[in-house]
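So that we are looking at the same thing, I have put the structure below in structure tokens.
Of the protein chains in this complex, all but one are displayed in their positions.
Note that the chains are named A, B and C in the order they appear, and that numbering of residues resets to 1 at the start of each chain.
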Amino acid sequence: MKVVLVGFASVLMLTVIAGLIRVERGPNPADRMLAAQLFGTTGVAILLLLAEAMEIPALRDVALVFALLAAMAAVAFVKRAWHPGPHEKGESS
Amino acid sequence: MRRHTRPLERAVVFAVVWWVVAEADPEGWVFGIPFVGLATVASLKLTPTRSWRIRPAGALRYAWYFVHQSVMGGIDVALRAIKPSMPIDPMIFRYRMRLVPEHARVLFADTVSLLPGTLSTGFEGDSMTLHVLDRELPVEQSLRDVERRVADLFGLTLSAEGGNLLACENITGGECR
Amino acid sequence: MTSSGWFFDILLVATLVWLAVRALAEVKLFKSVVLFIAFGLLVALAWVRLSAPDIALAEAAIGAGITGALLLDAAGHMRGRAEPYPASPDAEGASGGDTDG
Partner (left out) sequence: MTEWISLALIAVGAFFFLAGSTGVLRFPDVYTRLHALTKADNLGLGFVVLGLALRADSVVVVLKMLLIWALVIVAGATASHLVAEAARTSNVAPWRKRS
């Protein structure tokens, strides 16, 4: 049954890779950033599955760090990286 | 409104969190006790007073409502995403909030983002702007419901004004009707 | 356990190599930083698969988290100071919202 859990982790890994396509395409910095957020949530799920499958409880601590990380990256992005200047507004559709 | 610090209450909360994080390992307290102390000091420095309290019965009602609504929200958006026709018809709205305290507004905005088809996109004075996935959704009714539940959770009374929803032409607000 | 996770491991390693190349080769600074954060998270997962949860924790917190936040900050400061690169042949064309280094 542990094999099935790793199988589900692989499915989640595939959704993460799909999210990378959004990082590539953008077109807006916010689009890329939300894909990084996607890795946070999906990464937590992958880690919880692996903690059970690999029988390493400490992986749940790593999941805890992943959970905080997405929020930290989003705050750093909004507060630090995204100063909207007058010359860069709007999104090409 | 009564403001209180209650250091002991905070320390107990942090201790419980540590107990959970350490998975009840007794050896964990070697690190746990100093860090519960540090966390308490840090929280007293960062938010010296707090003027809100949570009503247990209201919290239970809120939690039930929240779980129910976020399940509906997840199913709704998942179906819209995978249907080949992708049935979305987005619209910007502005909602005049009846909740006044800031902590209640933050919880309100976070809850709204997990409800079916609504996403909070910021505050403007007493109003919240939101992005709605489908303009046919009963947005006003659900927003009023959430406000009532949040008020119930914190034991607040809703202000008589507001509670109305305006459809906006533009993302930055502008003309809303 | 190590034998049954081969599919997961292959996915992980392939994505890691691809991300490493993309993060280094990308011209747009901001995009490169996001790719770097994603890379850090996947490196943490790789440490997990090597049964090293403590290193995974450090990698996620320091490698992806703090370094990522610092790089985002740096990318924000870089914006507008340096002259933008000559327009690269880019499928996105005039997507005005992006932060070209």
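Assume contacts are C-beta pairs under 8 Å (C-beta built on N, C-alpha and C of every residue); 3 or more make two chains touch, one makes a residue touch a chain.
Since we're looking at a predicted model, the values are computed, not measured.
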Sole residue of B:Val100, B:Leu114 or B:Leu165 that reaches the chain not shown, by the stated touch rule: B:Leu114
Sites on chain A contacted by the missing partner chain, in the whole complex: 1, 4-5, 8, 11-12, 15-16, 18-19, 21-22, 28, 30-31, 33-35, 37-38, 40-42, 44-45, 48-49, 52, 57, 60, 63-64, 67-68, 70-71, 74-75, 77-78, 82, 84, 88-91, 93
Interface with the undisplayed chain - residues on chain B: 17, 19-21, 23-24, 70-71, 73-82, 86, 88-90, 92, 109-111, 113-114, 116-117, 119-122, 129, 131, 133, 171-172
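We adopt the following convention: only the chains that are shown with their structure count from here on.
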Most central chain, judged by mean C-alpha position against the global CA mean: A
Between chain C and chain B, distance of the C-alpha-averaged centres to the nearest whole Å: 31
Chain A-chain C separation of Cα centroids, rounded to whole Å: 11
Between chain A and chain B, centroid-to-centroid distance (C-alpha), Å: 22
Shared-contact residues (touching 2 or more other chains) in chain A: 61
Contacts with two or more other chains, residues of chain B listed in rising order: none
Touching residues (chain side chain A, partner chain B) in the complex: 57, 60-61, 64
Of chain C, residues touching chain A in the complex: 1, 4-5, 7-8, 11-12, 15, 19, 22, 30-31, 33-35, 37-38, 41-42, 44-45, 48-49, 51, 53-54, 56-57, 60-61, 64-65, 68-69, 72-73, 75-76, 79-80, 92-99
Residues on chain A engaged by chain C in the complex (per definition of touch): 2-3, 6-7, 9-10, 13-14, 16-17, 20, 23-30, 32-33, 35-36, 39-40, 43, 46-47, 50, 53-56, 58-59, 61-62, 65-66, 68-69, 72-73, 76-77, 80-83, 85, 87-92
